[in-house]
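As you look at this complex, bear in mind that one protein chain is not there, while each of the others sits in place.
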Amino acid sequence: MSFKLRLKSPRWVIYILIFIALLFVPRVLSIHDLMLFQYGLTFAIVALGFNLLLGYTGLLSFGHGAYFAAGAYSVAMIAKYLPEAYSIEILIPSALFFSLILSVIFGFVCVRHTRIFFSILALSLSMLLYALLFKLYHITGGSDGLRVPLPTMLGITFKGMRRPEFLSGTYYYFLLGMFTTSFLVMKGIVSSPFGKALQAIRDNEVRAELIGIRVKRFRFYAFIISGMFTGLGGALWTFVNGHVTADLSHWVFSGEIVYMTLLGGFGTFEGPIIGAMIFTYLKLYAMGNTQYWMFVIGGTLIVLVLLLPNGVAGAFSILWNKIKKKSS
Amino acid sequence: MLTIEKLKKHFGFVKAVDNVDLEIKQGEIVSIIGTNGAGKTTLVNLISGYLRPDSGRIIFFDRDITYASPYTRIKMGIGRSFQLIQLFGGITVLDNVRIALFSKYGMIRRGLFPADRYSFVTEEAIQILNDFNIGDKRELTPKGLSEGDLKILDIAIAFALKSKLLLLDEPTSGVATSDKFKVMDSIVSAIKKEGISTLIIEHDMDIVSGYSDRVIVMNEGRIMAEGRPEEVMENKEVKATVFGIMG
Partner (left out) sequence: MWIVYTLNGLYFAALLFLISLGLNIILGVMGILNLAHGSLYAIGAFIAAWFIIVIGMKVPQIFLYFILLSGLVLAGIVGFLIEKSLIRFMYKRTLEYQLLLTFGALMLLEDVIKMIWGGQAYYASAPFDLLGKVNLFGNVYPAYFLFVMLITLIAGILIWLFMSKTKLGIMLRAISLDREMATGLGLDIDRLSTFAFVLGAGLAGFAGALVVPTTPALLGFGHEPLILAFIVVVVGGLGSLKGALVGSLIVGFTRSFGIAIFPEIELPLLFLIAGIILVVRPQGLFGR
């Protein structure tokens, strides 16, 4: 049957080749570029989670920075208040846990709505977290934020090591492992019956309810899963960045998550990953070359929206189909 | 299997459904005809739970479902299609049907393994699509389908839920006249194969007489005539009120 063949399809061959190539990235890139690459990988996890909501469920959240911040701050707060528990094996589950809690609370309010109302609510709620992180500065460090030291990993300490060394060694492979796991889990989710149900809800809410899908509950589940992926990305990002601030929960940061997802194209599974990578380089490049980087990013965004509505991945797949048609 | 007793629904002064008694037997295909505003769609809405009656009872397989929620009724086996096609436009035809099947089997929450793993569901979905004569289009999205095929798919989804009773609201509206019989052939052959009871709202008399076991004529919320198609067509009262207006 055709579905047995799909596992052996060229798509999976490409995935495996890319994975093998990723194993050798630290040998090829300079330390600076490798760090950028790792920013990209963490955002790729975020974009995967974000796209479950946008691309597959049809809900545009302008407040995903909140779950990113939840993941990032769980790491930073444990570093500050519970240093004896500061090891990756504890940090990752607790980041997942706190982003779960936050997305349960916020999601409960948001999923009662759709479209613009949903977007504004998600945005406003993330600003609530921002205000809390900002105002409770004696706990959270406010706008100065908190410093994040290097964690221990399976009992190994990295004391005395500089962050770039840490990042180009063990941590890269750990991050790659987390990314691959996220990729496979998300791939499983979107092609599962549950994932198909989300797409059904996106396409036609009324009919989905009619064939016995509990629409609001499923949206809620999608919101939570999406929030947890985002939180995981946030936690992993923290180790790369070494510093967290309240701005992570600001809606402008959430806007950047939306941007990278659209840049790659939310109509495809891989698009947001590509978008996260391109966005990371674009932003750092713009920031490195001009003080008006927002102008560059905003301008690119506008051009993109007007000219490339399906994102980079979408444009490629259209091009690919054209080539295929011509050659056949 | 479905028994309706003295069902009543008024909207202000309009008696949309007024003291209707009706019984549908296992495997029967029943058509409702009548002028616009005769209460056909209201009746279907009452049976599927979208409206609550003022009085009367609806009994489905010995259970009183007069005030049950639409969700409960779907789970009990009352499926319906709408006048306007309601499909999932962004996923394949096969997935449109598979989602209904997953929902029916209570597997819709399974979130870790690809839907393809559940091969018996895929096979059943393909079987259904073949029965409805659109099996060859299963990898397309609904955007690539003709109006008639869209109607068929819409009904195939309701059918896939293994409804014991299907309510079809104008299954051939919007379909080109030349395709109407092809569409109805596909639908009726699939329905007959499974012995599902069906209630059809239809305007087109050729379709009504060609495919139904029994015809019910509604007028101003009441049933004015009932019987085999050819009997009803000959009824003078029906001729005057219904066909007179329908031209």
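Letters A and B mark the chains in the order given here, with residues in each chain numbered from 1 onward.
Quick note on the criterion: a residue touches a chain if its C-beta (ideal position, glycine included) is under 8 Å from a C-beta of that chain, and two chains touch if they have at least 3 such contacts.
Everything quoted here is computed from the prediction, not taken from an experiment.
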Partner chains on view for the chain not depicted: A
Touch criterion as defined above, residue of A:Leu100, A:Met127 or A:Val244 at the omitted chain: A:Met127
Touch criterion as defined above, residue of A:Ala72, A:Val215, A:Leu262 or A:Val312 at the omitted chain: A:Leu262
Those residues of subunit A which, in the complete complex, touch the missing chain: 54, 60, 62, 109, 112-113, 115-117, 119-121, 123-125, 127-128, 131-132, 135-136, 250-252, 255, 258-259, 262, 266, 291-295, 297-299, 301-302, 305-306, 309
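Heads up, the rule we're going with is that only the chains that are shown with their structure count from here on.
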Subunit A-facing residues of subunit B, complex: 70-71, 74-75, 80, 86-91, 95-96, 98-100, 102-104, 107-116, 118-119, 122, 157, 161
Contact set on subunit A toward subunit B in their complex: 1, 3, 6, 185, 188-189, 191-197, 199-200, 202-204, 206-213, 221
